[in-house]
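Supplied in structure tokens, the structure appears directly below.
Excluded from the complex is one protein chain; the other protein chains are retained at their positions.
For chain A:
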Amino acid sequence: MSPARRVVVTGAGTINPLGHDVPATLAAMQAGTCAIGPLDIRDADRLQIRIGAQVQDYDETAHFTKAELTLHDRFTQFALIAAGQAVAQAGLDAHLGDRAGVILGTSGGGLGTLDDNFRAVYEAGRDRVHPFVVPRLMANAAASHVSIRHGARGPVFTVSTACASSNHAMGQALALVRSGTADVILTGGSEAMLTFGGIKAWEGLRVMSRDGCRPFCASRNGMVQGEGAAVFVFEALDHALARGADILCEVAGTAMSSDAADIVTPSQDGAVRAMRAALADAGLTPADVAYVNAHGTGTTLNDRTETAAIRAVFGAHADRLMVSSTKAMHGHLIGAAGAVELLACLMAVRDGIVAPTVGYGQPDPDCDLDVVPNAARSARVDAAMSNAFAFGGLNAVMVLRRWTALAQHA
């Protein structure tokens, strides 16, 4: 068996509550912008939870034709916009070909389409729906449209593991490029769950905050949902070097674990096993990591459990780690969370800027890490880790490494 190929990121794209592309998003993260506000959706007055992080100033007709819009649910639109930016930055051909794939995460898929059409048949009593309801709502619609748009004819599929969907998807992309199954994979995730039905379902679980997302803060009282997408070009190093591509960072490692315990309560042990295995996969020791983008949902339980897990994995080095949750800025993007949060890791390793945990007020003794409170920080970060721990007890962790000309020979 030939040795595993190294994998690098050669392009990134996004549309999320903080910005409509990567530069705008990173600038907002650096500025500590909070994009959470009153939810502007149909029937918001019937919701208990009325805040969220919506993609702002978005006009779908500026991006898509009328014919395209009949087929593109909002989550597909976000994925196409992000993927288009990523491919453009990577400087890849318009037709990616048989050695390229698309692996995207999503939790809700075309939930807006489902919501609208359930309203039509149940609430309005209509007996007919648009012929394209099924191709709009299917969870693989985004991945399929990205593959069609960019001519990616290799492995194309969708991963759905709730809040860990994107990390699981990107982990698969790393594995397939490493193994030589593909040279290029567009990977990340997309989510558009800010619909009446989507919020109503989350509301029932009683874990949502009515006033803001404050990860690791003593006053935290729950999560706030966001929406959007981020897509990366994961490319084999040899392939990228051969075509003279700009390399943004290396995808150093990934790992996943299952708690096999409770359907909603997080487990410290499951998180520890995923983080440890990701470090081992990346060939790194705990001391090599300077920044962790935490899952950090802002629920009482997640943040306490994640802090304990990070301490268990990093030992004494935990006190030198920077650990932030950018969810306080862009909300919880559920199936797209890991993808948008990997942008913060990219900024850390490439630009030396660590995104803050905004909205932070009072320290919680159970969350006693350096959470980079309220203001971004400059620091050299050689390796960064991104955590995602999903309902269902499914954990997936990504590790990025700073890319330098020297790193090529590492």
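To be clear about the criterion, a contact is a pair of C-beta atoms (placed from the backbone, for glycine too) under 8 Å apart; a residue touches a chain by one contact, two chains touch by 3 or more; residues count from 1.
Here is the rule we go by: contacts and distances are computed from a predicted model.
*Asks:* Name the absent chain by its UniProt protein name; which of "Succinate dehydrogenase / fumarate reductase iron-sulfur subunit", "Acyl carrier protein", "4Fe-4S binding protein" or "ABC transporter permease" is it?
*Replies:* "Acyl carrier protein"
*Asks:* Which residue, A:48, A:374 or A:404, contacts the hidden chain when the whole complex is considered?
*Replies:* Checking each option in A:48, A:374 or A:404, the one touching the absent chain turns out to be A:48.
*Asks:* With the full complex in mind, choose from A:104, A:207 or A:251 the residue touching the hidden chain.
*Replies:* Only one listed residue reaches the unshown chain, and that is A:207.
*Asks:* In the full complex, which of A:4, A:264, A:287 or A:375 touches the chain missing from this view?
*Replies:* A:264
*Asks:* Which parts of chain A are in contact with the chain that was left out?
*Replies:* 48, 204-210, 220-222, 264-265, 299-301
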